[in-house]
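This is the structure I have questions about; it appears just below.
Each chain you see keeps its place in the complex, though not every chain is here.
Labels for the chains are A and B, by order of writing; each one numbers its residues from 1.
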Amino acid sequence: MELGRIEGTVVSTAKVDRLKGYKLLLVNLINPDMKATSNYVVAVDTVGAGKGEVVIVVRGSSARQAKTLQHVPTDTSIVAIVDSIELKGKIVFDKAAGE
Amino acid sequence: MELGRIEGTVVSTAKVDRLKGYKLLLVNLINPDMKATSNYVVAVDTVGAGKGEVVIVVRGSSARQAKTLQHVPTDTSIVAIVDSIELKGKIVFDKAAGE
């Protein structure tokens, strides 16, 4: 999985039936030191993630393993909102502390 | 998923039976700020997308989850036409406004 930060939304009315009702979020992939990369993905949200939150993104067929997504044509899903990240002994992200 | 813009078509008569009847579009992958990347993919269209439209592209086995594509040998499908994109609080794309 990869770490990302929610930075926007994509709105679409003309879409495949099986995608209807799902919120599509723009996620900027980030490094563990919290620095943004230049890569963005469009992800289906499964955990009620909001703008600016740090999340875990799952790709490929595994993106359909969140229970309700079995036949949804998504290859990228948000499966967790991150509380904290520890890297090499340091807390590099702590949601409760406002980072 | 990824954002892309439809820039062309690929015509083929000698192809696998299961691909027959599907339109193959050339999609230029774009960044959320609407800038084109140098990457192109050939995608099966499932939503009637037209030239110049901004779309969402799905890859891998999920590309076969749009209902009619279950056994079609495609790894890239267009599953949505984008109406608008919001990035960091700004509307960066609005189809109705002619962008």
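Criterion: a contact is a pair of C-beta atoms (placed from the backbone, for glycine too) under 8 Å apart; a residue touches a chain by one contact, two chains touch by 3 or more.
Predicted, not measured: the structure shown is a model, and the values here were computed from it.
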Quiz item: Beyond the 2 copies placed here, what is the full number of copies in the complex?
Solution: 5
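In the analysis below, only the chains that are shown with their structure count from here on.
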Quiz item: Just how far, in Å, is the C-alpha centre of chain B from the one of chain A?
Solution: 21
Self-check item: chain A to chain B touching residues, read off their complex
Solution: 7-19, 24, 26, 38, 40-43, 60-61, 63-64, 71-76
Practice problem: Using the touch definition up top, name the residues of chain B that touch chain A in the complex. | Solution: 1-3, 31-32, 46-48, 56, 58-67, 77, 79-88, 92
